[in-house]
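In this view, the complex is presented without one of its protein chains, the others remaining in place.
Up next is subunit A:
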Amino acid sequence: MAIFKSSSSQTELAVDAPPVKSGAASRKQFMQRLKRDKWLYLLLLPGLLYFLVFKYAPMWGIVIAFQDYSPFKGVFGSEWVGFEHFRDFFQNPDFTRLLRNTFILAVLDLVFFFPAPIILALLLNELRINLYKRTVQTLIYVPHFMSWVIIASITYIFFTTSGGVANEIVGHFYGKEINFLSSPDWFRPLIMGQIIWKETGWGTVIFLAALATVDQEQYEAAIVDGAGRFRRLWHVTLPAVRSTIIVLLILRLGNFLDTGFQQIFLMTNSLNRDVADVFDTYVYFVGITQGAFSYSTAVGLFKSVVGIILVLGANKLAKKMGQDGIF
């Protein structure tokens, strides 16, 4: 309960500060506004409640990162240890390995997966026949609705060395089967392949929406000026969706270190663990299977802090380069 009181008192402080000058008058004005826009405020309420209850209230749990938390002593009974868990984590030999693995996967994701929906959306945008375009669009959304468990199972069936189709083909042409599933070298390509297969189609939705807003007259003008397809793409289409791309890029950077727990967890085994262990799976192993709640919270918090820094940095950079940014 304490959390709600403290958060409400905080907002009160923050909001009470400005209207110091003429308290009574502004209060009157406020009441009038409240009365006038009461339905709008009411509409706002559920959204506000959602964020307070499901996003802000649980954040209180972060305090256990600075405690030696035991569920049976509770937050108030557990011992405070300050930054001990963070120190342990940074000094742990696992830290560099986790950071490297997470970072490599994140960069690969940005380089290979992030542009994929853009390219696909641009290609779809060039299609002439509407029926064909719509059909393709609908079909490529399908993989998004499959769970990672199913996708991991499909991958296993395809790539296993005991009768997997992919391996049969490789064996036929290459003369030798490759142990995709247990080879550390193939782990990252497999992960990237899975993400691209699953999410590219779905990712096009937002870009196609942005492309739909491009003024048709600009294309006509470009045609009159003698621009070919590629020139039109370069000078009309891309500038039109540039801000969308940048906003999505910034948002993506906020989740930069989120590597998708389920997917990685399902694809990890003894032989590729060296390259497969990332922060998300580490938090699971240490927190859920070993019950080290405080320590894993500290790891998770570290990840979030990195995410915030990246978002703010990218936003600033975007503004410097003359783009809008997100805030």
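The rule we apply is simple: a contact is a pair of C-beta atoms (placed from the backbone, for glycine too) under 8 Å apart; a residue touches a chain by one contact, two chains touch by 3 or more; residues count from 1.
Here, contacts and distances are computed from a predicted model.
S.K.: Report the protein name recorded by UniProt for the chain absent from the figure; options are "Carbohydrate ABC transporter substrate-binding protein, CUT1 family", "Urea amidolyase", "Glutamyl-tRNA(Gln) amidotransferase subunit A" or "Chemotaxis protein CheW".
M.R.: From the listed options "Carbohydrate ABC transporter substrate-binding protein, CUT1 family", "Urea amidolyase", "Glutamyl-tRNA(Gln) amidotransferase subunit A" or "Chemotaxis protein CheW", the omitted chain resolves to "Carbohydrate ABC transporter substrate-binding protein, CUT1 family".
S.K.: Which residue from A:Phe30, A:Tyr174 or A:Trp234 sits in contact with the chain not drawn here?
M.R.: Looking across A:Phe30, A:Tyr174 or A:Trp234, the contact with the absent chain belongs to A:Phe30.
S.K.: Specify the residue from the set A:Thr161, A:Gln218 or A:Asn255 that touches the hidden chain.
M.R.: Spelled out, the listed residue whose C-beta touches the missing chain is A:Thr161.
S.K.: With the missing chain put back, one of A:Lys133, A:His235 or A:Arg273 would touch it. Which one?
M.R.: A:Arg273
S.K.: Need a quick check: the contact residues on subunit A for the chain that isn't drawn.
M.R.: That gives, for subunit A, the contact residues 1, 4-5, 7-8, 11-12, 14-16, 18-19, 26-27, 29-30, 33-34, 41, 45, 48-49, 52-53, 70-74, 93-94, 156, 160-162, 179, 181-182, 184, 269-271, 273-274, 285-286, 288-293.
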